[in-house]
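The complex is shown incomplete by one protein chain, all other protein chains being positioned as in the whole.
Our next item is chain A:
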Amino acid sequence: MSFIRARRAIAAAAVTAMAFSLPTASIAEPVVESIHFLIPGGAGGGWDGTARGTGEALTKSGLVGKASFENLSGGGGGKAIGYLIENAESQNGTLMVNSTPIVIRSLTGVFPHNFRDLTLVSGTIGDYAAIVVGKDSPINSMADLLEAYKADKRGTAIGGGSVPGGMDHLVAAMVMEAAGEDATAVKYIPYDAGGKAMAALLSGEIAALSTGFSEAIDLANAGEVKIIGVTADERVAAYNQAQTMKEQGIDTTFVNWRGFFAAPGLPQDKLTAYQEAIAKMYDTPEWETVRARNGWVNIHNSGDDFRTFLEGQEKVIGDLMKKLGFL
């Protein structure tokens, strides 16, 4: 840590020196001198990619002078949240990446804290959810799936990559609920890896799979699956063939967001600077490169919008989890 801080100080000094020596230079002055990204999981995961990608876009575009990264895994992300809160005073230069599970896991009490204990900076990107079936499945739409489900409720299982009560399960339940079925009766089968869930889909163990939309696009492009419904408001340009749930008369939307949080009690001027840097990032070509490379969807919710969004999601998910018996 002290090493990182020392490096940050050097970087800050360098930036200041540059600003003094080149008063008339046309290089845009960084909005924020440096950001330290705290990643609650190990290297290579979704959180890791989001933080490093965002850091790359911010530094390369010159909006932020220097970015450093720290992986702090443990407790499925809970350790990093606790760390940020306990060391709030020394963490004013830190942004922590997080996503939908912070809402779900706070509700179940797996995390002792929730998003209200942190300073909300900005939601940045997201991914819709999708229901897919195998390429040879007789099911071609949500209507077909519902028909098959009504014909054999115990034999038509939906699989997903999260634990029962996790995101994929909630999406499946949400969709079935909106289609007028009893969400508690839907058989949800959890798999711990995407590959295993796909194998189960193709061997006929499960009838449909609840998964992230970007992953579903990859599988559909590989000719392995058919996407029968996506939880977006409108069709998504990245895969225009996929019908939305709304189009098929199932009034539900869901987005798995990713965004950034800061330590509680962050001074207002710092918060504004972070939010400004992130807001400006969307217009830079550097961000577009990172975004396109990862197939992310821009879903920007800053400050109070972020709070409204999170509270809305917490309410919807909380109600559903109560109904399903997870709360």
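By definition in this document, contacts are C-beta pairs under 8 Å (C-beta built on N, C-alpha and C of every residue); 3 or more make two chains touch, one makes a residue touch a chain; residues count from 1.
Here is the rule we use: contacts and distances are computed from a predicted model.
With the options "ABC-2 type transport system ATP-binding protein", "Aspartyl/glutamyl-tRNA(Asn/Gln) amidotransferase subunit C", "Tripartite tricarboxylate transporter TctA family protein" or "Peroxiredoxin family protein" in hand, the undepicted chain maps to the protein name "Tripartite tricarboxylate transporter TctA family protein" (source: UniProt). From the set A:V163, A:V236 or A:V316, the residue in touch with the chain omitted from the display is A:V163, counting the whole complex.
The hidden chain makes contact, of the residues A:T108, A:S141 or A:T289, with A:T108. Residues touching the missing chain, restricted to chain A, are 42-44, 70-76, 78-79, 82, 108, 110, 154, 157, 163-166, 187, 189-196, 198-200, 202-205, 326 (touch as defined at the top).
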